[in-house]
Structures are given as structure tokens and as C-alpha cells.
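Note that this complex is displayed minus one protein chain, with the remaining chains in position.
Chain naming follows the written order as A and B, and within any one chain the residues start at number 1.
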Amino acid sequence: MAVDAAVRTAPAARTGGRRLRWSIGMLALPISVWLVFFFIVPFGLILWYSFGDKPSLYVTHSNDVLSLDRYVEAVSPAFLQTFGRTLEISVVGTILCLLIAFPMAYWMATKLSPRRQGLVLALVLIPYWTNFLVRTIGWQITLSPEGFLSEGLQALGLRDGPLEVLYTMPAVQLGVVYNYLPLMILPLYVALERMDHRLLEASRDLGANAFESFRRVTLPLALPGIAAGMLLVFVPLMGDYITPSVLGGAQGGMVGQMVAGQFNRAQNWALGSAMAVILMLAILATVVIFALVARLVGSVLGRVQRVDLSAALPQQGGAR
Amino acid sequence: MPEKSDVRLLLPASMTGHVSRRLFLGGLLGAGATAALAACSTGSGSGGSGGSGELNIYTWGEYDDPDVLSAFTKEAGPKITIDSYGSNQEMIAKLVAAAGTSGYDICLPTHQYIPQMAASDLLEELDLDKIPNFSNVDPAYIDQSFDPGNKYSVPKAWGSTGYAYDTTAIPRELTSWADFWEVAQNEASGSLSLLEDPGELAYAYFFANGIDPLTTDEGHLEEYRKFIVEKIAPHVQTFESYPGASITGNARILAMAFNGDARAGILENEDPDRWRYVTPSEGGNLWQDNWVIVKGAPNVDAAHEFINYVLDPEVSLKELLYIGYHTGIKDIEQAAIDAGAELPELIFFTPEQTEKLVFAELNEAEQAYVDIYDELTASAGQ
Partner (left out) sequence: MTGVRTDTGTTGAMATAASADRIATPATAAAAPTARKRRRSLTDVLIAAWGVLGLLFLFFPVIVIIVYSFNTGRQLRSWDGFGFSSYENALSNPTIVATIQVSILAAAGSAVVSTILGSLAGVALARRPSARWVGWLTLLLGLIMVTPEIVNAVSLLPWFVDLSNTWNLSIFSIGQVRLIVAHSLFSCAVVTFIVRARMAGVDESLEEAAADLGAPPLRRFLDITFPLMRPAVISGALLAFTLSLDNTVLSSFVSVAGSTPWPVYVFASLRATLRPEIAAVSTLMLGLTLIALALVGLVLRRASKTTGDTNGGLAATLVG
């Protein structure tokens, strides 16, 4: 708008504005070059490898013959099984994170004074200053069958034998929920903290009970936070291979480990590349579907809500 | 626009955020503190990381006495950095992928991989003139078929693969690979640790079933695949390269292990008698790890110097006592026993046991081992 005004009033400014426009666009050039060179090209490289094969023991890949055979090989029963397990851990993990984080974020955002909020927020973040891997090792120590938790439970008579959780799928599930929980709490908190409390009062004044207010006011307002949190948790979870390596043992293997294994053990870059491409596509598809669903839900909820409250708000004003 | 009383438009409002200076400054200070920690700890460390004076060794876990390493740095200068791997496949994959840019000077492949590694241009030729202590090595361990004339390698240590079990959980006496696989499916189910090594698992099956461990017969491999994927996979708790630590912590009741690692784990256990190591009666895989210099090594001279250093009989004895593997130096066995080595039966084998050990060879079955291993890890523990 400012440019338009300038153009109309001063012809001399027109060239200045255009130069400004051009030079500002150029600011995006370095990052584009950087990312194309270190992200797109390398990804293109493994896309290319994925159409080749592994010709001999110490040769990692060859593209002499191009085919889709590696993809056929990649979707072996073993891979699909691990993939299914990964998807299960990721979906369950995301939902558990949401269920644990929502009341926490709600408590932080609505039940605490601003000063306390800052303190609690810092408390949520402090564990994050300890390395991801080290925190996971903390769980490994805790869950080990000869660890303090196991011995404590036995001493209290709560368990007959040693704790048998480490190196099982539940251990991985616990580990990922723990590791990604703050990524769910933060966006939920952001969404809830900015919520206008007068809306809740209004809905109470209008006779809605607590549950009704929650469902029709709090939840829709938290929706962007929920969507952001779910994505932030789901995506890295699908590709995680540190948590299962530390806590999973033989049982909790995830697809990230399989991809890594092709590169750092089997030296089959062609197959590993095909697996990586499949993983990438699966995540993209999930994210796109999720975004579409979230948008749909959001717009439906928004429409319903708009009708209700645009009628309600003037009355609230009157009630005061 | 944002003022309009429309809930839909309040959504973006709910996402408003300002940058908190407290966080940023706090974080910056935190970063500074960490840097300060690193800086002050450099002072107390030995420091002096001159570019040319470094030696990077890529080796098996816990494979050198730390005192030996620091003594070398003190005597000769180069600062040593150790990285460890869990299997030959992992080490070779890293070297192949890096194609000469790995930055490692020395690594320790098991004998059967050396011919292929040399052929794939992964190894530097040794200059034996720079390793006068090579003459200390028992002739039994030099000039072997995998490296005639020791062009690329000199022996580091040799040992065998067996297994250890917790006698409180498995009171009966186990003696063979057949026992191992049987217990694995019964008492040890869900508390079983297998080596993270595709070849070792195959050998253990072949030994148990009286099949030549070096078989390349497809029928045998298929038999093995079926057995391990269908019968054993459900009982595996974890795959480890070094189960010694879990032996120490009684984390599992049955673990396939190398003799030296099992010995270290048992010695560390608060009740060493709780664990028993078995050198299986059918025989076992005999492996020999060897010092080699990596192609493209940044510090070839220091690498030679170090290899020479560890072949000194006294240094070698220290290494042996720490790692629990025979180092192949002349008369080292007597020296170790004189020095009071604990559990010597886990370091040195009787002639009858030695007779049954089979020197592994790399053959066409290798790819099958790896493929079967991948299938095993994917279906384990279900």
C-alpha cells in the first residue's frame, strides 16, 4: 500500500521502490542455493541410487542397470513388519503425548499466575538442556532389570521378579513419549495461553457447563496448537532410531534402524536408498493427509463456532 | 481486522508470541558456560592437539588398555583418539563409504576380511622395517594364508566365540552349541543376547548341527535361515557386540560372547561365580584381529610407530591382561600366568579345544549371512 502511494505521488520513488523490491527478493537466493546444493542434490543422489543395485560384496551401489527392483526388495515382509511397528509406535506415541500434554498445557496456561507460568515453562525446558541421548540413557538405567526401580518394586513386594521392561516395545514407547513430550506441550501452551478468558466466562454466563465450555470454546481454540504439536511429534518419531537403539533391543526395532543398517552394515546403498525414499514418501503422505483433515476439521469447527459466538458476544457485553 | 469479534479470527491471535529476551540471553550464557567448561577442562587434560600429532584408531570396544595408550602418547607424542565399532561389516561400511576420507589411521579387521579389503583398496601396505618389534610375534601367527608375508597386517589378538550363562537361572551344565540353541528356546527365552555379527550366528548354528561352518551350500544356508528366523527370533532380547557389560549387570541369562569380553564381564560381576563361560564342545570360530593401516591415513608414520610400540612384549602383556585375549607374542602365555592373570582358562585354550577351532574364511555365503541377519533383526522378539 505504501508503495502504491509513493508511486502515485512521486515518480522518482518508483525506481527506488522497484530496486528495493528486486534486491529484497535476492536475499532468498543464498539459502536457496545452499539448500539445493546440500539437500535437494544429495536427496536426488539417493533417489538415483535407489534405481540401481549392489553388484558385489564391497561395492555399495551401481546404476548400470536401472530398475524398480530395489523397491520391490525393500517392501519385504521384514521391512513391512518393522514399518508397521514404527507406525504403531509413532501414532500411539503422538496420541499419548497429546493426552499427557493437554492437561499440562491447560494447567500452565490457565491455572497459574504469569510469573509461575514462566517458572513452570522453564522447568519444562530444563530437561531439554540435557542431551537427548543422555536422557534416554537415564531411562535405560531406570528400567534395567537390576536397576533401582526393579529392586525397589521387589522390595516393596509389588513385583515378584525383576522388572522386564527394558528392550521391549513398551520401553521404546515410553522413551519416545518422554523424548517428544515437550514438543507437544509447547505449541499447546502457546495456543492456550493466548486464549481470551472472557470467552470462557461468556460461555459460562450463557449457561454452558464446564464440559460444554471446554468442548465448544477451549478445544477449538487449542486446535492449531494440537495440529502443530502432533506434526512436531509425529515426524521426528517416524524417523527416530536413537531411542529404539537405546531402549529397544531386538524387539523394538524401528524403520530408521533398518535404513541405517543398509548403509552402515550391509553396504547396500541401493536398497537403503529405496527404503529411505519409501520412508520419506510415507511421512509426506501422512503429513499432507493430516494437514487436509486438520484444515477440514478446523473450518467446520470454526463455522459452527462463529455462528454461536458472534451471536453470543454482544450479549456478553450487555451482561457486564 | 483482528479486532472483529469472530472466534475464527481469534485463532491466530492465540498464537501470538514475542521473543523472550530472558530465554535468549539465558541460552547464550548457557552456551558460554558450556564453552567455558570445555575451555577449563582442556587445561586439566593433556591437551596439545597439534594437527599432525594425532592418531585415530578405529577399533573394537574396550580393545586396548587405556594406560598403554596414554603411555604411548607420553613417550612418542601423538595424541590417540579411539572410535569403536561392533562388527567388521560396520567398520568396512564406514571405510567404503568414506572412500579414503574417514580420517582413521589404524583399524583392526578380523583376518578373513583382509584379502578383500586389500583388493578393494582400503588398506595401506605396511613397512615392516618400521616395525622392528614384529620379530617378537610367535611365528605361528605370521605369514598366514589371509596375508602372505604380512604385507598389510600384523596380529593384534586372537580368540574364539562361545557363550556365557547365569548359573542361578540355568543350574544345569551346558557344554555345547546344541545346548546353547536349546536353552535359548527354553529357559533363556526373552533373556537371550546374540552377537551383532552375521557370520558368528551362522557359525554357531553350523557347529551345533555338525555342518562345516564354512559351507556355502544353499541348502545349508536356507536351513540356517529358517532355524534362526523362525525358531530363535522370538526368543532374542537384544543384539550386542559386547555383552560383557550385561553379564556384569546380570541383565540377561544367556549371552553369546567372545572369550575376552565374557571374561571381563564376569570379573566385573559382584559375584563372578554366578556366571560360566562355555567353549563349546563342537568347536568354535577362531578369529584373529590384526593391526592394519587405513588407506588415506593422515598419519602413517605415527601409525607404524604405534603398531611397533604395542608389539613390545611388556606392553603386549599389559594389553593381554586388560583385554583377556592372546596377543600372539612369543611366550606370552607363561608371562601372563606368572603375572597372575585371573580366569586364565578364558584366555588360553587347551590343546584339545584349540584343535576344534576353525579359522574363518570369507566366502560366497557372506552376503547370505548379512541378508539373514537383517531378516532376523526385523522379526526378533515378536
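Heads up, the rule we're going with is that contacts are C-beta pairs under 8 Å (C-beta built on N, C-alpha and C of every residue); 3 or more make two chains touch, one makes a residue touch a chain.
Since we're looking at a predicted model, the values are computed, not measured.
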Selected residue (touches chain absent from view) among A:T136, A:T168, A:T218 or A:Q251: A:T136
Residues of chain B (touch criterion as defined above) contacting the omitted chain: 2, 8-9, 11-13, 15-38, 41-42, 44-47, 49, 54, 56, 58, 61-62, 79, 81-84, 86, 97-105, 240-242, 244-245, 248-249, 268, 298
Contact set of chain A toward the excluded chain (per top definition): 2-3, 6, 10, 12-13, 16-17, 19-21, 23-28, 30-32, 34-36, 38-43, 45-46, 49, 100-101, 103-104, 106-108, 110-111, 113-114, 117-118, 120-142, 144, 146-148, 178, 181-183, 185-187, 189-190, 193-198, 200-201, 210, 223-225, 227-228, 230-232, 235-236, 238-242, 245-246, 256, 259-260, 263-264, 269, 272-273, 276, 279-280, 283-284, 287-288, 291, 294-295, 298-299, 302
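Here is the rule we go by: only the chains that are shown with their structure count from here on.
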Chain A and chain B, separation of their C-alpha mean positions in angstrom: 35
Interfacial residue positions of chain A with respect to chain B in the complex: 57-58, 60, 76, 78-79, 81-82, 118, 129, 144-146, 164, 166-168, 190-196, 199, 220-221, 223-225, 249-253, 257-258, 261, 263-267, 298, 302-303, 305-306, 309-310, 313-314
Chain B - residues contacting chain A, complex: 5-8, 10-11, 13-17, 22, 30, 87, 89-90, 92-94, 96-97, 116-117, 119-120, 122, 190, 194, 233, 236-239, 249-251, 366-367, 370-371, 374-375, 377-382
